[in-house]
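Below are the structure tokens for one structure; questions will follow.
Just one protein chain is left out here, and the rest sit where they should.
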Amino acid sequence: MDVVIFRRKLRNGLIFFALVVGAVFMLFPFLWMLFVSLKKTGHGFLLDFAFAKPFFANFKAVWNNPSFPFSRFFLNSLIVATSGAFLTALFCSMGGYVFAKKDFYLKELVFWMMLATLMVPGMMYMVPQFAIVTKLGWINTYKGMIIPHVANVFGLFLLRQHMETIPNSLLDSAKIDGASEWQIFRTIIVPLSLPVITTVFLLTFLFQWTNFLWQLVVNTPDSAKLTLPVGLALFKGQYSTEWTKLMAASAFSIIPIAVLFIAAQRFFIEGLTAGAVKE
Amino acid sequence: MAEVVLNNVSKIYPGGVIGCKDINLHIKDKEFCVLVGPSGCGKSTTLRVIAGLEEITSGELKIGDTVVNNIPAKDRDIAMVFQNYALYPHMKVRENLAFGLKLRKYPPAEIEKRIQETAKILEIDHLLDRRPKALSGGQRQRVALGRAIVRKPKVFLFDEPLSNLDAKLRVQMRVEIKKLHARLQITSIYVTHDQVEAMTMGDKIVVMKDGFIQQIDDPIKIYEKPLTKFVAGFIGSPAMNFISVKITSRNGNFEASEVPSGFVYMLKSEDFPFLRDYDGKEVVMGIRPEDIKDTIFANIKDAENTVPAVVEAEEPMGSENYIHLTTQSSAITMKTAGSNRVKMGDRLNLVFDRNKLHFFDRETDRKIE
Amino acid sequence: MIENRKLRATVTSYLFLAPFLLVFLLFLAWPVIYSFYLSLHKVCWSTDLYNVFSDMKLVWFQNYKQLFKDSHFWWSLIVTAYYALLTIPATIFLGLMLAILLNNKLPGVSLFRSAYFLPNVLDILVVGIIWTFIYSPHYGILQKIFNLLGIQTFAREGILANPRTALPGIAIAMVLRGAGFGMILFLASIQNIPKSVYEAAEIDGAGPWQKLLYVTIPLVKPIILFLVVMGTIASLNAFTEIYAMTQDGGPFAVHFMGEIQGATKLSGYYLFEKWSQMKYGYAAAISYVLLAITLVISIVNARLLRRKQ
Partner (left out) sequence: MKNRKSKIVFLAVFLATVNFVSCGKPKEKAENGEKKIVVWETYGNEEHSEILKIARQFENKNPGVEVDIQRVPWGGHESKIMTAMITNTAPDIARVDVAFLPRLVKSNSVLELSRFGEINTEDFVPAAIESNIFAKDGEKGIYGLPDQTTGVALFYNKTLFAKYGIKSPPKTWKEFVATAKKLTVDKNGDGKPDQFGFAMHKDLWWTFPFFNTFGVRFLSDDGKKCLLASDAGYEALQLKVDLYQKYKVEAGAWQSGSIDPDTGFLNGVYAMIFSGPWNVKRFRDAELDFGISLIPAGPAGTSTNVGGTNMVIMRRAHYPEICFEFLKYLTSPEIQAQWCQDLGQIPVNLKAEKLMDFSDNKEIKIFLEQMKTAIPRPKVVSYQTLALTVNPYLYAALAGEMSVKKALDTVAKKIETEVLVER
């Protein structure tokens, strides 16, 4: 008996140890980024302890920047990322629902078409997309920054995959209970897929938050809608880059997403496991 | 008035797969009708057609006085209990019950009243604030029932509602559903693959196979006068014994000789006038286990008609005992009193109750009358 | 046979799909179709930049013909495939291992989950830069560790300047960044496996490895497939990590089809090069060939899967 307990303890101890080592390994770039962001100019790559003076000088330089209003860029980023992620999650849920639960004409064709667009490198979309946005007069607008990326095929597939596991009897039952298609979607499908919807929301939020080239292109330089990545790019000069400041800026811009992810992650995992009724 | 009438209803899936075909069924108001058959027989399809979850390919379906072919499920005023209960996992029991009413815009006070009422009937008042996950199987079953009851629909539909419960609970719920039906007096259509459930619950039983109706009758008729070999074999436990025999006319009577062994059963022609058409042909003879007696146990002497058989196994059930035997070329089960015990290899002389013999055409499987 | 119900379902389906489909057709499908049109054209030196799309020259299939002879393109396909082979199995393996470890009841499990997932929120560019610091010769932290172990193989050129290790080096960085995502998916899937299945396996005499091999892996297959698809797409699109970690597509010490090739010049990067030189037509042709290749692979994949089912 004792031996069994001892062996279990040993096993758990080993697993724990492995996890700690793994965590250090995987978090290393993250920690290193924070480390670099605190260092003296030019010492970014060295394993010394030459920190900037004052300690948070790099962060200060980023925050009190004369050339771009950090807080406004931050707010713009927040607006773009939030509404972009919200619309993406909504549209993808609606699309995922019909792909999972409906039989309709041209379903296969539309499916393959969507799959095909996933395979094309994003760069190819930029110029045609930009032409459309201009035609629509969406330059310098939030919608110009958001809408073109709202049709997230990947998110749709993710949701479809999940929604397929919702038992049909639930939908039948709701139908008999008197629910319209929209009510079924709203009261059954959405609550039961919420974890995955959250996942899609988070991933799109992340994408929109870090999107640089598109936000740069779709705004004129005097636009009031410029976002954080565009602002951060100003730290990358023509001839040289201030790594320490850049890392400080990156650390800044990561804060909201890191907070969001960690806050949502319990929900995120638990939900993925919950899903449908068993048996 | 909530009769359910199906006239020539068919459901053919794309690709020609038959769901159900030419269903003619008249379920009277307040009747408890059971659709029974093995899996894939079309009983569930029929139910879903009635519910409006499947579209009718052809035919006419009436609920009450209205043809509902093109009326969506939500407007048919029916309620359905699903095999897996289909409780909304993200809603509390209370919300599950209220859902249908809410969607139909009932005033909150009325909803609450009905929930209380239903909860009392089903004794689930203490569960109202739990989520389905936190309920036992039986409790979930009750909530599922409650969700149907609370709406006070014209018709109840049950899709194998008890098959996920353990045996004891199943028996208990069977009775409760019967009681509920007696109390609420709502037309009910109940689908099951379990013939015991069908027999015990149905006012009317519909036996189905391969998408077609085999027989519609009350339980006793179904049992005593099965119209097809399939019905005969499906209803009743243990199942009816079937023996292939060849009929030959001899001395004004019939000889039924077992195939292939040739063992001869003598049959009086006045009892079986309908066998005249089958002179020289093979038919299937059926006899229920309880209609077989043993010369020793029953203490009867009918030397002419004793069938020697060897015991293979026995299933003592307490009150009765099922004995499995083989005659020269058929396996036969008999039901006898629990005290009548045998050993493997015992030789018994069986006596078939000739008034309880059934004959079926080999080609059509239909009863020969 | 046209069914009423299917017709009705079609109408509702498209109503639900409408917002997505509208954006999709306008901003994804149309550009893809347009890319084909583009791939038949050439932006000449004298093309009016104010008017690029109407001033290009129609050259029909010349871009494709040229592409067929382009050793750099063929090489980029090979490297892309290699990169996919390096990253996809490793990401899946690591994700699965982490998920299995985290499936144990241990103190601080949720903390570990966060920790493992966190790298996913980092910008690829930042991750790339940081790994460059780690890998650098002489002064990088990795070389410091190697020094302690007496390994001098990478002392002079580092990891990223060695044509043999450059791409694996990038792959390691990306695998460590991406494994957390796979872990989350695997974890969700593993927690959905009923305990009884493991108990049954245990009774059948399966040890931990057999349980992994015969129970867990077959049951998380959908996730594996999903990650394979995602990994393929990521490999085809790989650009930022290459851009951040090597110059111009890496150490040029590989000879292929009579040309010098960059050891990390993946097709996504090659496409970028052509694009940034304003060779829009050629870039479009590249993306179309890539699209054709991956579509064929996906269709074959889907067929195989369907047959198995």
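All chains are identified by letter, namely A, B and C, in their written order; residue positions are counted from 1 within each chain.
Rule of thumb we're sticking to: a contact is a pair of C-beta atoms (placed from the backbone, for glycine too) under 8 Å apart; a residue touches a chain by one contact, two chains touch by 3 or more.
In this text, all values refer to a predicted model and were calculated from it rather than measured experimentally.
Among the displayed chains, contact with the absent chain in the complete complex occurs for A, C. Touching the missing chain, out of C:I141, C:L219 or C:A253, is residue C:A253. Although one chain is not drawn, the whole complex shows that of C:V79, C:I224 or C:M245 it is C:M245 that touches it.
Listed for subunit A, the residues touching the missing chain in the whole complex are 40-46, 65-67, 79, 82-83, 86-87, 126-127, 130-131, 134, 137-144, 146, 212-213, 216-217, 220-225, 230, 233-234, 236-240, 243.
Taking the whole complex into account, subunit C touches the unshown chain at residues 44-53, 66, 132, 135-139, 147, 152, 155-161, 166, 169, 245-248, 250-253, 260-262, 264, 273, 276-278.
Everything that follows uses one rule, which is that only the chains that are shown with their structure count from here on.
Of all chain pairs in this entry, the one linked by the most C-beta contacts is A-C. Using the average of C-alpha coordinates as each chain's centre, B ends up farthest from subunit A.
Separating the centre of subunit B from that of subunit C, both taken as means of CA atoms, is a distance of 57 Å. Taking the mean of the C-alpha atoms as each chain's centre, subunit A and subunit C sit 17 Å apart. In subunit A, no residue reaches two or more other chains under the touch definition.
Contacts from subunit A toward subunit C in the complex involve residues 12, 15-16, 18-19, 22-23, 25-30, 32-33, 36, 44-47, 90-92, 94-95, 97-98, 102-105, 107, 110, 112-125, 127-129, 131-132, 147-151, 153-154, 156, 161, 181, 185, 206, 210, 243, 246-247, 250, 254, 257-258, 261-262, 265-266, 268-269, 272-273, 275. Taken in their complex, subunit B has these residues touching subunit A: 48, 51-53, 72-75, 78-80, 82-90, 99-100, 103-104, 132, 147, 151, 164.
On the side of subunit A, the complex with subunit B involves touching residues 167, 169-170, 172-180, 183, 187-188, 191-192, 274, 276-277, 279.
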